[in-house]
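A single protein chain has been omitted; all remaining protein chains appear in their positions.
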Amino acid sequence: MTVRIGVIGAGVMGADHVNTLHRYVPAAEVVLVADTDPARARAAADSVPGARTADDARAVIADPSVDAVIIASHDSTHADLAVAAVEAGKPVLCEKPLAPTVAECVRVVRAERAAGGGLISLGFMRRFDPGHVELREALGEGRCGNARLVHCVSRGVSAAPGAITEFSVTGSAIHEFDTVPWLLGSPVEAVSWHAPDGESAPGLRDPQLMLLHTADGVLTTVEVFLNARYGYEVRCEIVAERGALTLAAPAPRVVTDLAGTRSTGHPADWRPRFADAYRLELLAWTDAVAAGRPSPLATAYDGLTASVVAEAVIASMKDGGRTVPVTVPEL
Amino acid sequence: MTVRIGVIGAGVMGADHVNTLHRYVPAAEVVLVADTDPARARAAADSVPGARTADDARAVIADPSVDAVIIASHDSTHADLAVAAVEAGKPVLCEKPLAPTVAECVRVVRAERAAGGGLISLGFMRRFDPGHVELREALGEGRCGNARLVHCVSRGVSAAPGAITEFSVTGSAIHEFDTVPWLLGSPVEAVSWHAPDGESAPGLRDPQLMLLHTADGVLTTVEVFLNARYGYEVRCEIVAERGALTLAAPAPRVVTDLAGTRSTGHPADWRPRFADAYRLELLAWTDAVAAGRPSPLATAYDGLTASVVAEAVIASMKDGGRTVPVTVPEL
Amino acid sequence: MTVRIGVIGAGVMGADHVNTLHRYVPAAEVVLVADTDPARARAAADSVPGARTADDARAVIADPSVDAVIIASHDSTHADLAVAAVEAGKPVLCEKPLAPTVAECVRVVRAERAAGGGLISLGFMRRFDPGHVELREALGEGRCGNARLVHCVSRGVSAAPGAITEFSVTGSAIHEFDTVPWLLGSPVEAVSWHAPDGESAPGLRDPQLMLLHTADGVLTTVEVFLNARYGYEVRCEIVAERGALTLAAPAPRVVTDLAGTRSTGHPADWRPRFADAYRLELLAWTDAVAAGRPSPLATAYDGLTASVVAEAVIASMKDGGRTVPVTVPEL
Partner (left out) sequence: MTVRIGVIGAGVMGADHVNTLHRYVPAAEVVLVADTDPARARAAADSVPGARTADDARAVIADPSVDAVIIASHDSTHADLAVAAVEAGKPVLCEKPLAPTVAECVRVVRAERAAGGGLISLGFMRRFDPGHVELREALGEGRCGNARLVHCVSRGVSAAPGAITEFSVTGSAIHEFDTVPWLLGSPVEAVSWHAPDGESAPGLRDPQLMLLHTADGVLTTVEVFLNARYGYEVRCEIVAERGALTLAAPAPRVVTDLAGTRSTGHPADWRPRFADAYRLELLAWTDAVAAGRPSPLATAYDGLTASVVAEAVIASMKDGGRTVPVTVPEL
């Protein structure tokens, strides 16, 4: 069975999804691409024979030829669109974050529950990155005993224009706020925020360091450095009772020895690093929708808890780095 | 446009192709799977809704619902089936080798030319391995100057049952006989064969070492070790005038530090190593067939020249390791 | 000129120094080895022709044939012996820590100053580890800009018998309390202490994580894991404005590919890891003493400041991980 998909938002991420679905996901058919900028929608849809465009996100959700929806528009629109999709009874894959505030996340989760649940998937694609999957399996197999510490590092070449200090938390570290509990099988209970002095750009304390305490007693360090300049790099090491498990640096494909150095490249941003993760995520989501099976992706509730952690980290940031408990609201 | 594909041979390689086409290649529809063993055909077809099975390879080629054919049956059947597909005017992707002897390869190439050419693609999947592709591009960009030496290593855990000395050449090194000229853009002109004393199994001199001289003056070493025990590993280093380009070991995804060692695994055979190469090869072939474009895969002529090199290497093997010139027959 | 050296303490570290001096340091002559256990003194001195033994540390310092003294006896004896050596006007190399408490360290520093200064060197051997030296030089060259974060990791196979939580700070992390300010050229101003729940042995919270803020605004993380089981490992990464500088894992000399893994060993403890550092440290100290030049090793004051940091970390440990300022006492 083919799943007819409407994609809302044709920016970098939306256009990438359109291309991945069309080229690599047999059960997916992109039928509609919407963007507030019609030219951008047209550009993204161009490579897909038969795909139409729209400038109204609501029209995508309402369109009877659309079986399922991907939300890749501006963060501020996620909550309303996710609720609309849920109310239309359509499966929806929403890019992270679920919503910019915890209150809005709660609203979305409640709306989904009211509609019977199970419609919203969240685009925490690292859960489909083969390296992260192996890391979780290796921990689960218990060869190294229980986890004790986790060290996460996330560095990029340059921050998005206008990025401010909070964005490192809500836009970048939020990946770790989902990945770490998923790896450990244990929720975050308390956090604190730390940083060296100084900014890497006006209004941006960068790098930053966050400490997470999960319910299993494990301590996690999360470094986020948006303006690290030298390349894009994501690391994760789980230090356990009898050994350490480390996400290997992704395969450089060619090593050159030249001018006295042995060097291998880093990618310039997250897309080559996680191209496989996005492909496998979209494949898993489309197959689940086609088969009427529950989605194996992160849920709306996962999106809510990640946002709750983010707000606690920001509270610590604003209060001198003190330890702040993480409390998920009643639903 | 969808390409309806018939797969001949449902062994390890054929079943793998059926699965890859079905799961990862949107434009491909596997409609027919043939094997002399009906149960094996059934098993391979089972995961593809609507796919039929057959026990007669000719029936696949003749079937009007089959647009294109994949030949993954026993090596001894490749030539006859490829000729039959060509005569039926159908695009065909033939697993290596094109045929077990040079004489048969010549027959196939002539048949294809008589039919107008361009129908046969050969499954030298390394041309689609992202590492090999980058290696070729890096050489082409000229950062390191011209190639001077190439070192290839191909090791496996254990040889196929009954494998004899010649098989290391015709069944394994034949990949390098295609890859090296493709990397260098220069044909092999002379070869010699060398080996340590002794066999790794009855009738199997193993490991072996082959030297290839290409028309550009480059010298290549090819080590093949079928019973290397420790893992499957393919290496390639191009030593050039001002630096070296090396195929990096494929990404271990997780590194474990345990029991005093830092270790990362090798795959057990070639399939995980080249899973991406097979996927991208089948995608490129299907897209070309669907669009009526020339196939970007290796051609029948490439298959012929690789077999000519293999025969020269075996001639050297039987004549004390002397240098043997490589002569491609007139067509 | 030959420097006649008396070594106090013939345990693991003292015996190692005797051997290193004798075999690798031309200007050194070990003339006297003292230990409260005469057999241990005898064993250490045995390989050195002409070396005498003693059971009284004071006798070593007083001995007219001893030009310079090494203190490698129990931590609790360091302060008194260092003061005695200073009062005897003899150059002394004291193993870390200078003394178990800040108050005692102050007493030693004052005694040295009263004697004119410059007599005490402290055995923070990492300052002579070629990797640490290169790291410091590379940072100083400014290729990567200013440091922003430092990540230190120190893991061992198993803690000393009876080690308790504080020991991770005073006995292990104290190395980083010296190394980090030395690398950055900036003193530690504030610290905090963190840990996952649970102990790795009775009375030992392990692993631990410490945060250091230096006067230059840099934030440092120090992980200490005494019972890490898998091997001894010291890491240091300096994350700077335009790149990162990382202490490479020390050369595995042979890589084995066996049983499906690529593995290289970790040493079982710190001695092979820092054998070169100890040799170069003893060489530099002996040469300076022989030439009457100032010692290039860490000073008594460096030992004092490291102990002040350690006490601040322990204060944080006992106060829920709050940030504790570091104040060096007036002298």
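Here are a few things to note about the model shown:
Order as written gives the chain letters A, B and C; numbering starts at 1 within each chain.
FYI, a residue touches a chain if its C-beta (ideal position, glycine included) is under 8 Å from a C-beta of that chain, and two chains touch if they have at least 3 such contacts.
None of the values given here were measured: they were computed from a predicted structure.
When the full complex is taken into account, the listed residue touching the unshown chain is B:Gly321, out of B:Gly11, B:Pro187, B:Pro267 or B:Gly321.
For the options B:Val12, B:Ala39, B:Ala114 or B:Leu149, the residue in contact with the chain missing from this view is B:Leu149.
Here the missing chain is touched by one residue of B:Pro49, B:Pro64, B:Gly89 or B:Gly198, and it is B:Gly198. Within the full complex, the residue among B:Ala115, B:Leu211, B:Ala290 or B:Val328 touching the omitted chain is B:Leu211. The chain that is not drawn here is touched, among residues B:Asp67, B:Asp129, B:Glu223 or B:Asp302, by B:Glu223. Touching the missing chain, out of B:Val239, B:Ala268, B:Ala290 or B:Val328, is residue B:Val239. In the full complex, subunit A touches the hidden chain at residues 230-231, 233, 249, 252, 257-266, 268. Mapped onto subunit C, the interface with the missing chain covers residues 22-26, 28, 130-131, 134-135, 138, 143-144, 242-259, 264, 283. Touch with the hidden chain on the side of subunit B covers residues 148-149, 151, 194-198, 200, 207, 209, 211, 213, 217-219, 221, 223, 225, 228-230, 239, 241-244, 320-323.
Keep in mind that, in the parts below, only the chains that are shown with their structure count from here on.
Of all residue numbers used at the contact between subunit A and subunit B, over half are used by both chains, marking a mostly same-residue interface.
If you average the CA atoms of subunit A and of subunit C, the two centres end up 44 Å from each other.
Distance between subunit A and subunit B, defined via averaged C-alpha coordinates, is recorded as 38 Å. Residue positions 242-244 of subunit A are each in touch with at least two other chains.
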